[in-house]
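There's a structure below that I have some questions on.
Only one protein chain is missing; all other protein chains are in place.
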Amino acid sequence: MTNDTSRANGAELVRFDKVTKRFGEVTVLDELDFSVATNKHVTLIGPSGSGKTTILRLLMTLLKPDEGTITVDGELLTHEQKNGKLVRAGERHTREVRKKIGMVFQQFNLFPNMKVQRNVMEAPVHVLGLDKDEAAQRAKDLIELVGLTEHLDKYPSQLSGGQQQRVAIARALAMRPQVLLLDEVTSALDPELVAGVLDVLSDIAHSTDITMICVTHEMSFARDISDRVLMFDKGKIVESGSPEKIFSDPEHDRTREFLSTVL
Amino acid sequence: MMTSGMFQNYFLPGIWITIQVTVYSAALAAVVAFTIGTLRTSRLWIVRFLAGAYFEIFRGMSALVMLFWLAFSLPLILQWQLVPMYAGVLALGLTYGAYGSEVVRGALAAVPVAQREAGVALGFSRAQRLRRIEIPQAWPEMVPPFNNLLIELLKGTALVSVIGVADMTYAGNLVRLGSNESAPVYTLLLVLYFAMAFVLTRGMRVVERVAKAGVGQADPLTFRRTKATAPATTSGGAR
Partner (left out) sequence: MNWSWDVVSDFMPLFWDGVLVTLQALALGTLIAFSLGLVWAIAQRSRFAFVRWPVSAITEFIRNTPLLVQLFFLYFVVPEWGPSMSALTTGIVGLGLHYSTYTAEVYRSGIGGVPVGQWEAATALSLPRVRTWTAVILPQAIRRVVPALGNYVIAMLKDSPMIAVIGALEMLGEARSFSNATFTSEAYTIVGIAFLVIAYPASLLIRALERRLALTS
């Protein structure tokens, strides 16, 4: 296994230590060690079922690991200290650490009962406790960033898939997360809408210092934004390196094989 | 023949009582339905168990027997008499609230899991997710079954006449005894109930339309089915 950046240094933002996740009989992640440094953009590639999305869902606490620990910004996400003992994290602790993480979903998951602006404002007001005007301004700025200012007052169902996904990006950013998780954000889109979403994301990647962990099948996008690419297969990291290295000169047969099917 | 005096002296006040009993018990039932319905989705098994037990007990119970019990047995146990109308409201509200809790629970369960996940990803607490995301989306799903329950409740209010509350049915019985004319009295009574049910159904249609508009499902002209707008297109789906 190649652990080029997982050496313990201060700039480490996310770390998985021997994380195992099983679904029934199937082991999706097998004692995975992996880390992401602050401000870096990491892309996970690999065949479907290789455990990429599971990593994001574990980080977002939508799943709980069977074994191992996950650390975010120096704090344990999966566990907490109680009376000097390490125990499974409770709801309160989880929520506190989780605030540092944002996620954009494959199916957007916008709230259909709220208009665009309200979708973006809702969490800053009720989770971060921002006052309404400030949250509204933040929402407007972000919606402008994703190029949807004229759609502020529409319901999600009145937007195209690509527009909905851009709102979802704005909604995630409104929480000012340190890490942004992107879970196959273009897979549910019609082909002609993909470019718009990817443009917005690569803009954000290049103009902000947010840390990104991205699962995608868009290899040119991965090449464009990533500092590091991890190749997954059967719950393990097969190979990791700069995008140039992985895409032009992969070391492993498995990587070569996979790339030949998607490029 | 039934005179207009009888109508004014007995039926009109009776109509008013029926309306009051309906409104009060519907309000109580709504509170019970939302409380018990959301508690039945709790993560704590003991809470789920107690709320479930409430549901099972009131669902298995006959409203009329409950009414007799509240009106005649409970006072002897507590040494404290309930006003008959409130005994009626209590029996109807608790019973129909239990039915309503099933509607609330089912509609909450039909909110797509993805919505809960989006709420988690944005850092909402469980209570916030329930209040800001799950209940608003489940609400339009609840309206049509709530309408059915409301009609059942309206019909159920006739029971309070049995414990001496002077509602429409009670007035009808009085007028029959006074005039010895049963056909016009009971026909009128049935028509009155039917008319009220009709008005309620119409009202609930409006509520349904407003509810759907509130979650962005209203305008079919601007509604566009994109490839993956699952939450917006599942209205009337899984139940």
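All chains are identified by letter, namely A and B, in their written order; residue positions are counted from 1 within each chain.
Operating definition for what follows: a residue touches a chain if its C-beta (ideal position, glycine included) is under 8 Å from a C-beta of that chain, and two chains touch if they have at least 3 such contacts.
The structure presented is a predicted model; accordingly, all values stated were derived computationally and were not measured.
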Displayed chains contacted by the hidden chain, counting the whole assembly
B
Among B:12, B:65 or B:83, choose the residue that contacts the chain missing from this document, as touch is defined above.
B:65
Hidden partner chain, residues of subunit B it touches
56-57, 59-66, 68-69, 72-73, 76-77, 151, 154-159, 161-162, 169, 172-173, 176, 182-183, 186-187, 189-190, 193-194, 197-198
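By our rule, only the chains that are shown with their structure count from here on.
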Computed distance of Cα centres, subunit B from subunit A, in Å
44
Within the complex, which stretch of subunit B touches subunit A?
114-115, 117-118, 120-126, 128, 132-133, 136-137, 214-217, 219, 222-224, 226-233
Report the residues of subunit A in contact with subunit B in the complex, numbered from low to high.
60-62, 91, 95, 98-99, 101-103, 105-115, 122-123, 126-128, 155-161, 164, 171-172, 175, 188-190
